[in-house]
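Complex shown without one protein chain; remaining protein chains in place.
What follows is chain A.
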Amino acid sequence: MSAAVSEQTAPSSTALLTVDGVSKAFPGVQALSDMHLELRHGEVLAVVGENGAGKSTLMKLLSGINQADSGHFLLDGVPFHADNPKEAMEQGISIIHQEFNLVPDLTVAQNLFLGREPRSRGWFTADRDLNRQAADLIDRLGLVLDPRAVVGTLTVAKQQMVEIARALSYDARVLIMDEPTAALNDAEVEVLHDLIRGFVSPRTGVIYISHRMDELKRISNRITVIRDGAYIDTLDTESTTMPQVISRMVGRAIDTSARPENVRADRPVVLSVEGLSTKHLLRDVSFELRQGEILGFAGLMGAGRTEVARALVGADPITAGRITVDGKEVRIPNAAKAAELGIGYLSEDRKHFGLLLDQTVSSNIALSSLGDKFSRQGFVDDRAIRREAERAVTRLGIKTPSVEQEVKNLSGGNQQKVVVGRWLAKDCDVLIVDEPTRGIDVGAKDEIYRLLNDLAAQGKSIIVISSELPEVLRLAHRVVVMSEGRVTGELGPDEATQESVMELATQRRSAPATVAEAEAEHPEGSPHDERGRA
């Protein structure tokens, strides 16, 4: 299995898989509208787009997890339809999801043939046959895998090979891979690419979804750009530059009129983070937050933005780094300490990590301050809570018939405001807002933006984490861009554009190649003094 094999198979110009005018809506979102896409025989087609551009939806339709509202799929010119992933596989379409679909406690062979194990005499499994067939398959694909190894003990790269081997064992004609290299180091990426080149033949093709521009250059023949659920353009990889791809990815015009003008370099620093690292993802993250400033955190999924927030409020342990609040170095072992220091975190997942859904608006607003503001000798002062809740309802414009309304009956935007109200009741000076408008309808978004702007104008310091670039650009005075657990750049208001942020967000680390090496560079307890190295 070498690169030479694939070089002999030049892509033809006939369509293997065609996506023709496919639309799909989920409640509240038009995920795909009139999508077009053409995968040719013998090619690797890269599909790129921002977070939420519609890539995952397209995958789900192709694999039969969801059904399209309109439009068709053609396989070799013949209409293709799958009601579930198994049907899709049987017709030759296999998908490698970003999240592996393996049973960690079973062996490689057991995983490869899960649900279609060779049997002897009805109910008994034939382990010898199973292992032999698995070994045959692995040999045929030129992989290095032990059929008897337990999947959970393998490296991520090997697990992915198991996934790929399983997909190919169905005699796949179209292989779709979603961010296949997200967890791989450079050497492993090479192995994967060899595997892809080996798979591609005049009767097969690969759809390769990725953000890594350098990889697309190496592996793909053409690049299709999608944005906001719609087809934008298809480019020949060889004659295309990265900036051209990025400009098509972000393309939409955004309202910059509301952008904050004044850079607040003269304001005192309220929060400073140096060399923050965590066990799994974050490496040497440093930034400063000034009073009255909105600091944006941008990056792709999995870049580590939420992890920074969680580490800051003590929800995840940190392995290295220094956190300074109002000039004093602090240790934050839990969110209780963070709250004491005036740092409030509004999770991206309000329902799981923010609200007590079955409880009232006033209970939710009072929660963080029950122990100090709203009680005397342990007895709760319900009248004070009510007063504060009513004040918050007025100040934040929370639409609710009463402060005694259960929070689950409020709309997303109003739920978000309730959590804001909680931290304002606690007199927090630093708010970390993770995906402030996720699941909130467009009208209410503006209200949240205005609210955050007002709070900053009143001297609160705010960190806004968002996957939506326009949101970050609109709100933030400065933008910190992350990729793969590191800060890849910091942009002032004049430098931050969709293009410049995207470029930093898609930077793949060159070195260190593996997590182990990265950890070796950052032995526990010797933090932060290597700034500037990265």
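To be clear about the criterion, a contact is a pair of C-beta atoms (placed from the backbone, for glycine too) under 8 Å apart; a residue touches a chain by one contact, two chains touch by 3 or more; residues count from 1.
Keep in mind that, in the parts below, contacts and distances are computed from a predicted model.
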Could you tell me which of "ABC transporter permease", "RagB/SusD family nutrient uptake outer membrane protein", "Multisubunit sodium/proton antiporter, MrpB subunit" or "5-hydroxyisourate hydrolase" is the UniProt name of the chain missing from the displayed complex? "ABC transporter permease"
Looking at the whole complex, which of A:Q133, A:T400, A:T437 or A:S483 touches the chain that is not displayed? A:T400
Touching the hidden chain, out of A:V330, A:L357 or A:A384, is A:L357
Out of A:L192, A:V313, A:V481 or A:V501, the sole contact with the unshown chain comes from A:V313
Out of A:A339, A:L396, A:I463 or A:A505, only one touches the absent chain, namely A:A339
Could you list which residues of chain A touch the chain missing from the display? 313, 315, 334-336, 338-340, 344-345, 347, 352-359, 363, 366-368, 370-371, 375, 378-380, 390, 393-394, 399-406, 409-411, 414, 422, 426
